[in-house]
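The complex is shown incomplete by one protein chain, all other protein chains being positioned as in the whole.
Read from first to last, the chains carry the letters A, B, C, D and E; within each, the first residue is number 1.
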């Protein structure tokens, strides 16, 4: 029943997203011993203008 | 004070979303005995290309 | 496929929680036309000392 | 290590969002005594048609 | 920068949780090409009495 939410920067290709959910599902199944069908993953793409670290948005220039 | 977040596939009509928040709010009020004003609901629409079950995105063909 | 998360104050009885997930699931099924099995609900109980409105925790006295 | 998610109505200017993450990061650093770099903030803009209070979407007319 | 939240049933051993975050981090690094240090994972254990599927809590008997 694991439910997984992944916040990531937008801009990955459909192929990369496909691989991402495949490899994470496999990692969860191998570790928890649950069925693949029980693994639910939501990808939440976040714009760089909406994610900040250290008080600075990732859309701003960094040194 | 309940705060509710609903992840659902995108593509529902405005009318269905309106009914959804109405019926859920009523269900919460009837069960918890709180005021309707205390019920906050956020609908988070997810593209089929961003939701996976069983390691497969819902935008991919399923048998 | 709707996934629902409900933040609510801790302290509800098991019977109330049971009714809550039943009535919400029914509301979702009736409105979205999905199967009941597709509806996933997580109840996240929050202590009053960990929820604030208006800058004041709900564990503090309110006028 | 605090990770902060802010759901807010869409429509704020980039300048306001910049100020928002700056002031919140400063508030967290001043209060928790952590480094600014440890503070991660995600802004999640929600359309008024996807947020309901009291069973009514904020895109609907209110008295 | 990916931030990952995993809702799972409570009751896994510390060793399994350790393996879970290791394998998932490796899956993310291999797929997205980011550094391991950029991957943040929060495990959120949920009691069976607080998770429902099909309108039934997982603490209730299932056929």
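Basically, a contact is a pair of C-beta atoms (placed from the backbone, for glycine too) under 8 Å apart; a residue touches a chain by one contact, two chains touch by 3 or more.
If you're wondering where the values come from, they're calculated on a predicted model, not measured in any experiment.
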Review point. Which displayed chains make contact with the chain that has been left out?
Key: B, C, D, E
Exercise for review: Against the chain that's been left off, what residues of subunit B make contact? List them.
Suggested key: 3, 40, 42
Exercise for review: In the full complex, which bits of subunit C touch the chain not displayed? Write them out.
Suggested key: 7, 46, 49-57, 59-60
Revision key, fill the gap. Subunit D positions in touch with the non-displayed chain are 1-9, 12, 16, 19-20, 23-24, 26-28, 30-32, 51, 53, 58
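Basically, only the chains that are shown with their structure count from here on.
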Point to revise | Fewest hops from subunit C to subunit E - one hop per pair of touching chains | key: 1
Check your understanding: Between subunit B and subunit E, which partner chains are common?
Key -> A, C, D
Review point. Centre-to-centre on C-alpha atoms, which chain is most distant from subunit E?
Key: D
Check your understanding: Among the chains, which has its CA centre at the largest distance from subunit C's?
Key -> A
Review point. Cα centroid separation between subunit A and subunit E, in whole Å?
Key: 13
Point to revise | Distance from the mean Cα position of subunit E to that of subunit D, given in whole angstrom | key: 25
Study note, to complete from the structure: The distance between the C-alpha centres of subunit C and subunit D, rounded to whole Å, is 21
Review point. For subunit C, which residues are shared contacts with two or more other chains?
Key: 3, 26, 40, 42
Practice item. Select the category (line, ring, star, complete, other) that matches the graph of chains linked by touching. Key: other
**Study point:** Chain-to-chain touches, reported pairwise for every pair that qualifies
**Key:** A-B, A-C, A-D, A-E, B-C, B-D, C-E, D-E
